[in-house]
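To keep things clear, I will list the structure first and then write my remarks on it.
This part shows chain A:
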Amino acid sequence: MTGKLMKYELRSMLRTFLPLWGAILVVALLNRCTLQIESLRDWLGGVPAILMMVLYVIAIIAIAIVALVFMIQRFYNGMLKDEGYLMFTLPVKTSQLIWGKCLSATILTFVTSLICLVSVMILVVNNDLIHEMQELFSSFNATVMYYSNGLEIPAGFMPQAILLMLVLGVACIIAEILHAYLAMAIGQLAGKHKAGISILAYILISMALSTVTSSFMASNGFGIGNLLENVSWLEDVGMTGGLWLFFGFNILVAVLQIVIFYFPTNALLKNKLNLE
Partner candidate 1 sequence: MEENLIVCTGLQKRFGNAAALRKVDLTVGRGKIVGLLGPNGSGKTTLIKLLCGLLQPTAGEIRIDGQAPGPYTKSIVSYLPDRMYFADWMTANDLMDFFEDFYKDFRRQKAEAMCAALGLQMNQRIKTMSKGTKEKLQLILVMSREAQLYLLDEPIAGVDPAARDFILDTILGNYNENGTVVISTHLISDVEKVLDEVIFLKKGEVVRQDTVDHIRETEGKSVDALFREVFRTVPYGEYMPHPREWDCAAHAPEKLEPPARAENQEGGDAQ
Partner candidate 2 sequence: MEWKILDNRPIWAQLQEQLTLRIIAGTYPLGSRLPSVRELAAEAGVNPNTMQRALSSLEGSGLVAANRTAGRFVTEDRERLDAIRMEFARSRMEEYLAGMETLGFTRDEAKQLLMEEA
C-alpha cells in the first residue's frame, strides 16, 4: 500500500519537477557552450553569456525553494486540508500515509540534488579539472598521512566513503522531512492559525534539539574539531575503521532524529487528527 501511495505522490511531484530538472540541465548545457566557445562568450560584449550564468544560478536557487515548498505543501494540503478527507479514509494505516509522503519527498530531494550536481559537472568538467581533482586527492592523501603518522588510505576507501556519505545524506533528508511533518502535525491540532503554529513548532523543535545535541557533543568529545585534534585513535581503528566510526555515529544521530520525529507524528495523526 505504501508503494501505491508513493506511485500517486511521485506522479503528482514529477508533473512539476520533470520540466524543472530538464530546464536546469539545458541551462547548464547552454552555459557550457558560452564558456567553451569564444565567439559565443564575447558575443554582444559578453552580456548574453553573463545573463545565461545568472539564469543558471537563479534556476538552482529556484529549484531548491520549489522542492522545499513542495515537500511542505504536499503534506499540508495533501493530508491536513480537504485532500485529507480522501487520504485518511483510504484503507491504509496512518504510518503508511506518512511514509508514502516522506519517502516520495526523499526521492524527490535526492534526485534534485543529483541533477544539480550533474548540472555543475556539465558546466565545469574538463581535462584540466579532472587533473586538478586528482592532485587535490593526492594532497588530501598526503595531509592525512602527515596528521596520522604515516597511515595510508587503504584501497576501497573512497567507494566506502561515498556510500556512507550517500546513506548519511538520505538519512538527513528523511530526518529533516519528518521534522517538518511533526511541526505540521502539531500545528493542525490548533483550531485557528494552523500554519503559524506549525512554523512555531518547527522552530521550537529545532531549538530543543540543537541544545541537546550541542551539550551532548561538547561533553563527549565527538565534535569534528575534537576528532581532528586527537587523531591518535585512528591508529587503533585504522583509516577505514575511523571512516565507519565517524559516519556511523552521524548516521545514528540522524536515525535517532527520525525516530524522535516519526513516532509523535504518527500518534498525533492517528489519535488527534483535526481536519477543518
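With respect to how the candidates were assembled, all candidates are chains of the complex that A comes from, given by their letters.
We adopt the following convention: a contact is a pair of C-beta atoms (placed from the backbone, for glycine too) under 8 Å apart; a residue touches a chain by one contact, two chains touch by 3 or more; residues count from 1.
Quantities reported herein were computed from a predicted structural model and do not represent experimental measurements.
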item	value
Candidate from 1 or 2 that touches chain A, complex-wide	1
Candidate 1 partner contacts - residues on chain A that touch it in the complex	1, 4, 7-8, 12, 15, 78, 82-86, 88-93, 191, 270-275
